[in-house]
Each structure stands twice: as structure tokens, then as C-alpha cells.
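One structure coming up, written as C-alpha cells, with questions to follow.
As you look at this complex, bear in mind that one protein chain is not there, while each of the others sits in place.
Labels for the chains are A, B and C, by order of writing; each one numbers its residues from 1.
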């Protein structure tokens, strides 16, 4: 292959330019640094860092994890040191990583979301936020915002007023009509939607006759959820005009390509990072090889192609 | 073990007495006859036969099936010969199988549901029907009834008027609030709810750039869905007073016991029948062994125990 | 079943010989087994594989398998002495009555269900010719086995063995006197459809063995249907063998 024949992997999400469509999913990639030993993380299209809230949260009690067939349940519950600590301690460490560093934002109240988003709006090297209105693991707020159109609209509109860069809203799959939710947040000013967050699930230790998670229910991720995620991405991509970011169970390039064919402009890799910390560069290479094999010069040619 | 120590496996669902909590799920066990070579099907607690509609349906075009991580998608689309053929041809063949033979009822309109249910009401050896308001694989009706409370109430109330034996309503997992749906059909006269039907999913052949199912989307079943099914059964069991029948990804006795601990009075085995046609008796034996190990005399002691 | 042997024919194909603990049931030519795949991360369902040959004396059956994806790859790694769970025999069969001079046509691994058929036809004194096609010599399997029961014709796309081209381009179809009164075939659908067209032109019988995607293999799930003149039929119970005339869009 000569270099001039290399396909163009660049995609755009709102004001963001991604060198390739592969990002990492919030809560599964730390702040990126954890993976720097495994590959050059600046080769990623973007990194969505951990869910950040107004103040420090300890998260849920242990145990927080259970393995399930082709998947896992987690109940981390947004453990993080809060937005001020992010700005003072973490931002300086990660701001010069040469890719889109995007912060996933959570809160229990609209005011908390607004507070976090306003502060992040001031950070030069954070070109976008992902609004997490879909976390199933915290009692107050989180998923509640993402499972009814009026509240999803309310929080998106409020953030749109204070946040002036690219605003991605992350949708919950635990809804009857995902396309309606996507249209609602599009109308409220989102530049993009990402989906799916985890499906609410549960597992029981039958010998101890107790739930395996301290919170009883938790969020299901991994290959098990891929068919549901793919269906939702396809439904949403047909329903909205803003770019869609697809995720849920992507383990390899073939999975990533399924999401792009279904209409995703970019994808995120989550749980797969736990199985193979160096999976992302393999996915990027695999997409590249696929485009060459299918004689596409530009990755945008396959988006929504089915 | 002496015989007098054998645990009592008997459970009750509305007017039904089940010799044990293990039933087979509609659409995965034919009319039972297909499995008679593999084990004595009268040892089952009940058999839910194929989805039956007002008139003959050809179902969807091939391909109707795709394998997914720890699961499968199907898009059969209620292929069946209609209720009259069921009564004239199939009922005489299966009516003397010594277990609860339950018919799964589907339709595109409330009138069709009523017509099928009224006719089945006349069959002596059919002690119950399972109202399928959750089939994701037919355009008209099916899942639409099961994804909004008012329509679920409407169809359940209409059937309750014409059907005088045990009425089980099978819920769709493709909803925001499963407990609300269960309460709605409980209020409308259901004797029991069964859940979950399949999750709406999708898969794509990336080389051909086409969906793997003729209908694009289909119903996901198998172990992949178990965490979601279990969570929903737990939520519903807390919300309603009628007995709950749990299913979704049950492959072995341990899975079945998880559902019972979460609150299911009985369980159904679906996709697992394809992997091992003789799995059901193993599940019954496994429940029995578990009760002995945990010193329970009666299976009802473990229902909802977590 | 106990694995008596697992022979790699080449990098793409392997031949399993299996022995059930009990006496083998009666197996008809064209029937198949649903084979459990153990220890595979992404293979959840059983895999349908045709019975390649039956040896009642030694109480063994053979499966001829092409490595396609994870399931068949895992199966290729199974070792002598291992055990394998089969649900079998399933499906209908080729009809061996009424034919007198028969052409069997197998595309690649499509010859799998035809060896047992060839032997049974041969034992009934029916003349058998087998036409095997593939991309290259490595796809031409078990020709010597088939030669035991009659002539063997071969085509390959690269002409590495036999005539060059598709099976349907074999000179036997161009000869003035096409001697066969029936075609039995298994292989890629386009190949079988082309053979059905030839059979129609020549007005001879043609039975095709379909390889539809299956979940249960026993008629319970209705996933494997094919559209026939009488509506959707299950390939696993009403097939896998069909007279092409029954199939919609085949004639």
C-alpha cells in the first residue's frame, strides 16, 4: 500500500475533529494515563474521561462488579474527586495529550450539572463534554434525567446555555423509545448524542442468597449488550440530524464497523479495554484495513451504509 | 436421601397447579412433541406452546436468526397456522400430555386477541393462556400493546372479559418502567405476569453491509439477556401481588434459582432448549438438589428470598 | 460420542470419525447432526453438519467439515479420545428410489452429505457419477472415496485439477447425450440454483440439500425456513433435502 492510498479516517462531531472514529468510553479508561503504558493514547480519536460531579463522591460500597455471560455488571456509582479537583489536579496532567480530551459530566440536580459544565467551559484544552444523563448506579439523578423526555430536555437546555463548546448527550438504553429521547435532546441543543450507557441488570449469588452487587442492581456492559446497542444506534441515526456516537459491547474492529454501518459517526470502546488494554489501536487498524479492502477512501463513506 | 425428605416442588399460578416451577417458553419448544424423543415432557411444570393468532401467518422472510455473544436474535414473526387449525389439528394431539398445556396468544388487533382467547376458553385441556403483548417481530400490534400502559390495560381487560381461566400476561422488556406495566396489567385482571420476552436487537454482516435478519431488527434471547431479565423480575415481584413467572437466558438450575430468589414463582426455559433439548429435566433435578442442600422442604420457601 | 479420529485433509478441511456409546440408529443419506461446540467464546448454538458416511459394522459415523468460523475451527482442534455431543440423526433424506443413473454434484464441502448416498446408491446397483467442484485442488476432497462407487469428474476455477471453471461449466453438461436421470447436489446456493435450471431444461429430477441457518435443528424454533410452494417450511425437519420444484424462486 502506498501512503497516498491510505483511507482518510477523520470524522467530525459538532466542533470536534477526530483523527479517527475511535474514542474510549467514560469510566472504562480512567483519565487515559492508566493506559499510556500499553499504547500511544494520542493516536485515539478522543478520550472520554471519568464521570465528574460537582463535589467529591465516594461511589458505592464494594462489591461493585459481577461477571455475566459475555458481559459484566458494575455499580461504581460515579466515584470521583469532583470538578474542582479535576481542574486543579487532573487537568494539568492530561491537557497536553494530543487528542480530544472530553469530560463526562454527571450530577444529582440540574444545578450541579450547570456548575460542573460552567467550570469545564473555561478549560481551553477540553473541547467537549459528554452529559451523562444515564448513569444507572446513583440514587439521585443520573438515569432519572435520561428516562423521561421533559427532564432530558430540561438538563440539556440548561447546559446548552452555559456550555459553549461541543455538547454530547449520552443516552440511557433503559427506555421505551430511544429515538424520541434523541430527538428531544437534539431539539434542546445537543451537538451529538452518544449511546448506549449500561442496561440496568442484576445478578444473584445463589449459595449466599444475596445480590452480587452492594447496590442490588447495576449497569450491564460488554458484548452481551451489543445487539441492543446497535439497534438503538440504528434507530437514533435515522431519527436525528446530529452525529451519533455508538457504543456498547464493541470488542474489535468488526463490531466498530457494525456501529458505523448502522449510522454511528464515531464509536467508543468501553469494557473491551479491561480485556485487552491495547485493543483501541487494533480497532483503528482494523477499520483502516476494512476501508482498504472495501475500496473506501474515506471512513465517512461507510457511515449509515446499510 | 429418604423419599419423605424430598422437597415439595409444587407451585401455584392463578388457578394452575404446577408439579414443579419449570415451564418451557413459547416459540422455543414447538408444541412439546418435538422434544418427546429427548425426555418425558409430562415431567414439566407446564408447556407454553407456540404463539397462536387469529388466522394463519407465514411469519417473516428468511433469514430469521443470527447468533450473538451468548445469545441469538430471532425474527420468526409468529409463524403459525391460526387458532382454528390449532383447535382442529394440534389440540387433539397434545391435549392429553399430562402437564399444563398453555397457549401463547398473539394478535394485531384487540379483536383478534379476543377471538383467539374466546375460542381457547372452550378447550377443556387448556387451563391457561399467556397473552403475548410483547412480540418485537411483527409490524402491527405485538410489542406495541406491551410498551404503553393504556394499550396493555385495554387488551388485558378485553381478554379478561372473555377468558375465564388463568390469564398470564407476558411483558415486553423494551420499556422504561417494567413495574408500572406489570401493575397496569395486574389491575386489568391478569392472574400472573411472565417476563421477559425478547429485547429488541440487531446485527449486521459487515462484509455484505446488510442486516443479518430480513426484518433488520429482531428479538434477543439467551444468557446475554439474563441480567436484564433478572432485574426486571425482581422489580416486578416487588411491585405486584400476583405471581411472577421469570424467564430470559435460563440455561441451568443455578439460573432458574436466581430468578426464584429474585421473586419468580415459576420460570420458563427458552433458548436453552436449542442447545440441549433435554435441559429441562436437568433444571428440575438441579432445583431439587439445591433445596435439599439448603434444607428447604418446599420450593416456595426460596421464592423472593434475597 | 467418542472421537475415534480427527484427520486434517488440508488447512481448510477435516474429517471426524465418531463412535456413539450405544448402537447407532438408522441413518438416512442426507441427514445431519447438531453438534455442540465446547469451549468457544462466541459460539453459542450447535452447528449443523451432515453425516458424511456411516459404518454400522464399526458403529461409527464420519463428518467432513470445512473451517469457516469459530465453531468449525474449535471442532477442528478436537482430539482422538475427546467426546463430542451430537443430536442426530435429523432431517429428511435424499430419495434413493426411482433413479437409475445419477449425477452427484458437490461444491467444496457440499460433497459432505453425498458419500453415504453414493454408497447406498451403488449398493442398490444404481450407476453413480460424482462431480466435484472447487476453487483449487485443495477444495477437491475425497475423490478417491467417491471413485469406489463410480466415476468422478472434477472442475476447479484455477484448473489446478480437472476441467477449468464452475461445476456447471463441466463438459458433461454440454455433451449431446447427457446420460443422467437425476441430479443430487449440495453446495453454494448459486451453484445449486444453476443445476436446478439445468435439470429443469433437461426435465430430470434434481434434489438439493440446503444449508439454512439453524438454531434448534428439530423443528421447534422456525428459524430455518425456506419459502416453498406450500409456504414456509423448516429446512431442519422438512429438509435439508428438497426437490428444487418445491422451492419458490428455484424454477
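In this text, a residue touches a chain if its C-beta (ideal position, glycine included) is under 8 Å from a C-beta of that chain, and two chains touch if they have at least 3 such contacts.
Just so you know, these numbers come straight off a predicted model, no measurement behind them.
For the chain missing from the display, the contacting residue among A:40, A:67 or A:207 is A:67, taking the whole complex into account.
Touch with the chain omitted from the figure is made, among A:82, A:127 or A:277, by A:277. When the whole complex is considered, the residue among A:29, A:145 or A:259 that touches the unshown chain is A:29. Only one of the listed residues, C:22, C:39 or C:176, touches the absent chain: C:39. Contact between chain A and the unshown chain involves residues 27-30, 34-35, 58-59, 61-72, 74, 76, 79, 222-223, 271, 273-277.
Residue-level contact of chain C with the missing chain is found at 38-41, 74.
Convention: only the chains that are shown with their structure count from here on.
Of all chains shown, B has the CA centroid lying nearest to the centroid of every protein CA atom. Chain centres here are Cα averages; for chain A and chain B they lie 34 Å apart.
Taking the mean of the C-alpha atoms as each chain's centre, chain A and chain C sit 47 Å apart. Contact of a single residue of chain A with at least two other chains is seen at positions 223. In chain C, the residues touching two or more other chains are 42.
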